[in-house]
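First, the structure itself, so that you have it in front of you.
Of the protein chains in this complex, one is absent; all others appear in place.
Showing chain A:
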Amino acid sequence: MDLTRRQLMWAGGAFAATTLLTACGGTDAEPAGSASGGTATPRRGGTLRVGALGRAAAITRDPHGSQANESDYLILSLIYDTLTVPGDKPNTEPRLAASWTPSADLRTWRFKLAKGAKFHDGSALTAADVVYSLRRLRGTPAGASRLPGIQAKNITADGDDTVVLVSDYANAELPLLTRLTTFVVPDGTTDKDMAKAPGTGPFKLDWFRGGNARLVRNDGWYGGNVYLDAIEVKIFENPQALANALLAGQIDLASNVGAVAARTAKGRSDIQTVRRPNDMAMPIVMRTADGPFADPKVREALRLAVDRKAMVDQVLSGYGSVANDVLGTGDPAYAKSLPQRTRDLAKARQLLGEVGFDTSRTYELFTTEDISGLAEAATLFATQVREAGVKVKVVKQESATFWDKTWLKGDLYSTYWGTNDSVVFFASKTMVSGSATNEAGWKSTEFDAAYQKAIGTADAAERIKFLQQLQKIEYDSSGYLLWGMADGIDLARPAVHGLPTLPGYGRVQLEKTWLAS
């Protein structure tokens, strides 16, 4: 494997570019944040050239397939609509589903489809199309994790404009699951024709070739005004090339390009940096089921040994925020009341002493270079906890090896997750006793009970109470050390306005974007 060398090389190249560009850069002033739209009036017209990351061999045209490429995902979500989309507050907003109502037991959800929605070929959208698409999605290997608790047979149509989903259990956050993975294609579209299937989205496909695509405005879109005439999506293998393309003026927007590129572009008055807070969690996982970190006091000690501010400043170049060991920081119900953990080496040493933690041993911390900053975070963490007397050696694994051998099994390793706008999402995926991907091997009956109540309570105020309870338990005793949240970073030319500012899935919604002349 030459992976390390390759990645080292990007780091080297990025470093060289950064130093040199900073040296010859003009003013240090950040350009006015026009991302939010400002006061200017949106203008119709223009072609937006977007660069997005993706690997040539991982290209896929299937809206329900496994989409590893940002570029494919961007293209698909401009062509196809999902039932719901991410929002700010609340975190789920209507799209193809104009509204939704749960039954009293929170198991049956009725989604009313948007009026006037039609496919790019002119045919009207009906509930049958949605049912077909969701069932197809559910039938893929990823289906069970994308639509958890909803069996294919429990996805049905009620008339032409209502889709009914019945969950195996009460689930107050079910509409959240229908955000941006539930791409809708016409009823009966075969696998063979999937790449040509029309969507109902704000843009229709002009051409696709080798991961690159051109999309033109869908003038009949039911969802409101679309300003851009066209969007050209260009696939990029590495973030540095993506940043270079933007710096050289070959593209207008570098989507989700990361902190390293942002640093490169700093000091360039002709580049705007769009920060999307709470985009990526990069927790350190401590195994709770057995091993050296099974004692809650040891985990507490490590949480106190880390210098969160330094991690955010150095690993994320400041493009992020300090976190408090609770996953789901973007959730409107995120527990801001929990006291922020700060560094306390004395307390950490004391806790380790109390349980007789073996400080003569060296512990291995496994990590990957899957996303930028992940391995760097592990290295800095190792340096920091050494000051509390814990010797940690960082072991970098090649991606496939890591996911095969270390993930879900290791005593100490780092992972990363997007979708930080739901506390329940993380609870269901990674912390309830029965979850398939309980990363830390954590089992807490108290937590499970709080989770059941949180997803089974319809009353909003009551629900928040349980959610707070859930987060308190997680904060006190889970296997997660979440030191910070990385911002999602897009770089754009000044003429680009109305870019999305939401974290995670929010990044691909470009229908409100416009270009100043």
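Descriptive notes on the structure:
By our rule, a contact is a pair of C-beta atoms (placed from the backbone, for glycine too) under 8 Å apart; a residue touches a chain by one contact, two chains touch by 3 or more; residues count from 1.
We take it that contacts and distances are computed from a predicted model.
Entry comment: the absent subunit's protein name, as recorded by UniProt, is "Peptide/nickel transport system permease protein", drawn from "Peptidoglycan glycosyltransferase", "Spermidine export protein MdtJ", "Chromate transporter" or "Peptide/nickel transport system permease protein". When the full complex is taken into account, the listed residue touching the unshown chain is A:400, out of A:40, A:400 or A:460. Within the complete assembly, A:214 is the residue of A:179, A:214, A:303 or A:463 that touches the hidden chain. In the complete complex, the hidden chain is touched by one of A:104, A:248 or A:346, namely A:248.
Mapped onto chain A, the footprint of the missing chain covers residues 1-3, 5-6, 9, 12-13, 16-17, 20-21, 24, 55-62, 65-66, 68, 141-146, 148, 191, 207, 209-210, 212, 214, 234, 236-238, 240-242, 244-245, 247-248, 250-251, 398-401, 403-405, 417, 429, 436-437.
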